[in-house]
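For this depiction, one protein chain was excluded, whereas all remaining protein chains were kept in their positions.
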Amino acid sequence: MAGSTYGNIFKISTWGESHGKALGVVIDGCPAGLPLCEEDIQLYLNRRKPGQNSLSTPRKEDDLVEIMSGVFEGKTTGTPISLIVRNTSQKSADYSEIASYYRPGHADYTFDEKYGFRDYRGGGRSSGRETIGRVAAGAIAAKILKEMGIEICAYTESIGPVQINYENFDKANILTTPTCMPDAAASADAELYLKNCREELDSCGGVIACTVTNVPAGIGEPVFDKLDAGLAKAMLSIGAVKAFEMGDGIASAFQKGSQNNDAFKMIDGKVSKITNHSGGTLGGISDGSPLIFRAFVKPTPSIFKEQQTVNKSGEDITVQIKGRHDPIIVPRAVVVVECMTALTILDLMMVNMSSKLDSLISFYKDNN
Amino acid sequence: MAGSTYGNIFKISTWGESHGKALGVVIDGCPAGLPLCEEDIQLYLNRRKPGQNSLSTPRKEDDLVEIMSGVFEGKTTGTPISLIVRNTSQKSADYSEIASYYRPGHADYTFDEKYGFRDYRGGGRSSGRETIGRVAAGAIAAKILKEMGIEICAYTESIGPVQINYENFDKANILTTPTCMPDAAASADAELYLKNCREELDSCGGVIACTVTNVPAGIGEPVFDKLDAGLAKAMLSIGAVKAFEMGDGIASAFQKGSQNNDAFKMIDGKVSKITNHSGGTLGGISDGSPLIFRAFVKPTPSIFKEQQTVNKSGEDITVQIKGRHDPIIVPRAVVVVECMTALTILDLMMVNMSSKLDSLISFYKDNN
Amino acid sequence: MAGSTYGNIFKISTWGESHGKALGVVIDGCPAGLPLCEEDIQLYLNRRKPGQNSLSTPRKEDDLVEIMSGVFEGKTTGTPISLIVRNTSQKSADYSEIASYYRPGHADYTFDEKYGFRDYRGGGRSSGRETIGRVAAGAIAAKILKEMGIEICAYTESIGPVQINYENFDKANILTTPTCMPDAAASADAELYLKNCREELDSCGGVIACTVTNVPAGIGEPVFDKLDAGLAKAMLSIGAVKAFEMGDGIASAFQKGSQNNDAFKMIDGKVSKITNHSGGTLGGISDGSPLIFRAFVKPTPSIFKEQQTVNKSGEDITVQIKGRHDPIIVPRAVVVVECMTALTILDLMMVNMSSKLDSLISFYKDNN
Partner (left out) sequence: MAGSTYGNIFKISTWGESHGKALGVVIDGCPAGLPLCEEDIQLYLNRRKPGQNSLSTPRKEDDLVEIMSGVFEGKTTGTPISLIVRNTSQKSADYSEIASYYRPGHADYTFDEKYGFRDYRGGGRSSGRETIGRVAAGAIAAKILKEMGIEICAYTESIGPVQINYENFDKANILTTPTCMPDAAASADAELYLKNCREELDSCGGVIACTVTNVPAGIGEPVFDKLDAGLAKAMLSIGAVKAFEMGDGIASAFQKGSQNNDAFKMIDGKVSKITNHSGGTLGGISDGSPLIFRAFVKPTPSIFKEQQTVNKSGEDITVQIKGRHDPIIVPRAVVVVECMTALTILDLMMVNMSSKLDSLISFYKDNN
């Protein structure tokens, strides 16, 4: 209940602090028989790894994952998979100063209030490094979804004022631009903008968009466990995400019904929608069209500008944050968005398996 | 797991369809000793009741709640509270036609895909009447929070293009304007706008804002069960809500860190924030400042304009929805937002009770 | 969390007190498409109904169930099923006296300690009438299991010192003897014994045995959610059950491995066990042989003999319980055992559906 556990059937528990010995995750409920090796997971971890380019913190970590259990002769066994990534580049000395005051925009104050004290080294559990566990687990969920033909694609849609032009969309760019933008030209603009931010000792926010294709219709549960609600929780659980929209979400609040409704039409003998304002769900349940949603990410709170704050003795002070910090969170959060999406969808697909009596009965007839 | 259960400790299960015998909720985990009568709950249900003014469906329902269990001699006993509201004004005949096709923007198609068939009368379980259970349970949660000095205030911030002017904010108006706007002038404009929508056989969306005052610092769990994440799920679980922001959520994605960070300052001997861009949380945990968030509501999908769709025989058809429908969902959803907020915060406050060993130990020392 | 919710996917919430308006249950997670009418449920409720013969309390209740939601045109819709049974024969006056003291063997004292006060009428929520909700929900689970060929058979194995003779086992007797014994001769002996108990103003305990046939191999989860563990919790959750054994459970603690192990043998081309000391599980997972387990039921605590106790003013007193009480709990608990078993097995069968990747993938291939 302390909040590091996620999922109903494909259930994960993440652990670890920024400057502890290691970070990791236990996945309880992964189906048996999935071919799995460390490389499958490492590919995802590499996408969130620091020190890859000028946009990310100079902290260098290999973030090598080790599979500790749950895999035998190259396949998952159905029992818990434990994954560990050791910390190798902690510079706790950098953080000793922040033990004494509350950094604006960070969880220092709230952790102290909740727990009475905190592991202040690098933000401890509230550090972005916490997402290592999510990404490691999400890599496995994504692999399973891929086996079912379901593809998740998250990318940077905007950084500060710089937005991508969808006419320049090239999926390959997502993995090659330092911004994770699919539009190389916009990415170059964004890099310039970020260079300026950094020179001004400042940071900036951005928007991550995500699409999921081939999700079968019927996923998501009515009322509280709508697919939209699950994704909203998944996104807002990511440290710096402060808003979420499904499909045309925000815009739809300013539109008319005739603009927002998606008409149905038979296409290739299948019930289809001719538009997708809803972002792939109706009544919180997937409708067979692509899922489309966005996560709005706040600027990195660690800025080098002088800021006003309060120390633990209750005195007003001004501080200048030191340490190693990205000027923007977005590019490294793109893979986190993908992974949280994979975890959410796979879990709801498992939950959905008993929605029809016929399917339940034939499942046990066929599997015996 | 079918999704009608919500909460970890203050746990509710809602049930009922638009045109079934009744709707209701079971609350398992309400503390013992709360004075509770039907009037406490009825006040909230009356706020979502249809037929109250020109903006809401002409369907007239008294929506009278009956307490079936869990209250003895005027106080909650700690055991499950069962609440029932009988349906009295079903006109199922109105809906017989929609059995044969999929209404755009509704869950007809997705329920058929998920369950193989559906209760088509008035949308069945996907109807807005489903929220009766949430509101009845939320009224109790809100009463408990009030006893702790915590006040929740949701209101309509915009309807289509009409936004309130915060200089005209008068909380009393929320309960008296048909729009639930705190700004009477904006409300009058919105009514005009809605009259036009209706004349055009159309509907429109809007935005609900919500503030919560006096939440103690420390509520919300790190990582997956952040307060922001819990509220996001709560809001997106409401039928027509398609986006959520915490504090300056959306805007913060376009801002710099120096604009978005809230500086700390000692005020009246308390650690305080001089701004509240974050919406009352840091790292997903309440920081003692007011919670502020928004739910973005899509237009009513039931519009009287002709629409293109598909019938169950797989033919393209055009339809004109009949029946009784609000031109806007927002005003009646305001109380639903309040109630989902109450359920989410109270539950997280209960979850938080064992976060410090000292508090756990003294709890049992003091209570024995 | 207040403990009236049970199950992971086939999830139920029961509610109601002995002398409240009604009792009931909400089932969230019942698959869609099950033909269901009130008669299906009534048959089970009738088996636990009071006033049926000399062994049960003279309180006469029809205990008629009403389906309030979740069924449309004779079939479950996949959304919550709400079931209600109204109380009609409350004689609260009988109980006014017990408000002032703690009945030995009852939950009066512990409810006061936990909640600060209690609904003392007929034991309130701790009354055996609480099982109405379980039985109503269990009837549905049992119907689903039956559609898969799984049969549950619980019966009285002993009452006080009177044990059945398995050579006289006739399943039909379970539903016709007042003791629910499958051995008519033993049943007659037990009736005599109970008549003596009653004349001595006393009560007695007994043992309920239960077998389940045709459970497929593979049900139950390793480590904490073993099938044995689930059944143990299910049984001990029944008011008066104070012990549980799986297969030869108790005896096996006094045996040697060579006696207790069940040898495997190919029978009709299937891996089979030539004995079933384990009671149908290995490592907590069903092995395809029948499940066999026992619930040990304590004597009715409400006895008419004079007893020593304490009143709410903290004085030692002697009391003689009045009211309407069965001299034995066992016969009416037999159907409760069946129903808790059905709920436990069905839920674990749903949980098991994603244990193999192949099955998950082909499920979604086949259902699309």
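As written, the chain order gives the labels A, B and C, with residue 1 at the start of each chain.
Note that a residue touches a chain if its C-beta (ideal position, glycine included) is under 8 Å from a C-beta of that chain, and two chains touch if they have at least 3 such contacts.
Note that the structure is a prediction, hence the values are computed from the model and not measured.
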Sole residue of C:His19, C:Lys49, C:Lys75 or C:His106 that reaches the chain not shown, by the stated touch rule: C:His106
Of C:Glu73, C:Glu167 or C:Asp316, the residue in touch with the unshown chain: C:Asp316
Options B:Leu83, B:Ile98, B:Val271 or B:Met349, residue touching the unrepresented chain: B:Met349
Chain not shown: contacting residue from C:Ser18, C:Ser126, C:Ser187 or C:Thr341: C:Ser126
Touching residue (missing chain; options A:Thr79, A:Asn173, A:Ser187 or A:Ser237): A:Thr79
Omitted-chain contact residue, chosen from B:Ala32, B:Ile98 or B:Ile292: B:Ala32
Footprint left on chain C by the chain that the document does not show: 1-6, 8, 14, 102, 104-111, 113-116, 125-126, 130, 158, 160-161, 197, 200, 202-207, 216-226, 228-237, 239, 241-250, 252-266, 269, 271, 274, 278-279, 281-288, 296-303, 305, 307-310, 314-316, 351-352, 355-356, 358
Missing-chain contacts mapped onto chain A: 1-5, 8-11, 13-17, 20-24, 26, 28-30, 32-33, 66, 68-70, 72, 75, 77-82, 84, 114-119, 121, 124-125
In chain B, positions touching the absent partner: 8-10, 29, 31-34, 76, 78-79, 144, 147-148, 216, 222, 349-351, 353-368
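By definition in this document, only the chains that are shown with their structure count from here on.
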Copies chain A and chain C - rotation angle from C-alpha fit, nearest 5 degrees: 180
Geometric centre distance via CA averages, chain C-chain A, whole Å: 44
CA centroid of chain B to CA centroid of chain C, Å: 38
Chain C residues counted as touching two or more neighbouring chains: 8-10, 29, 32-33, 78-79
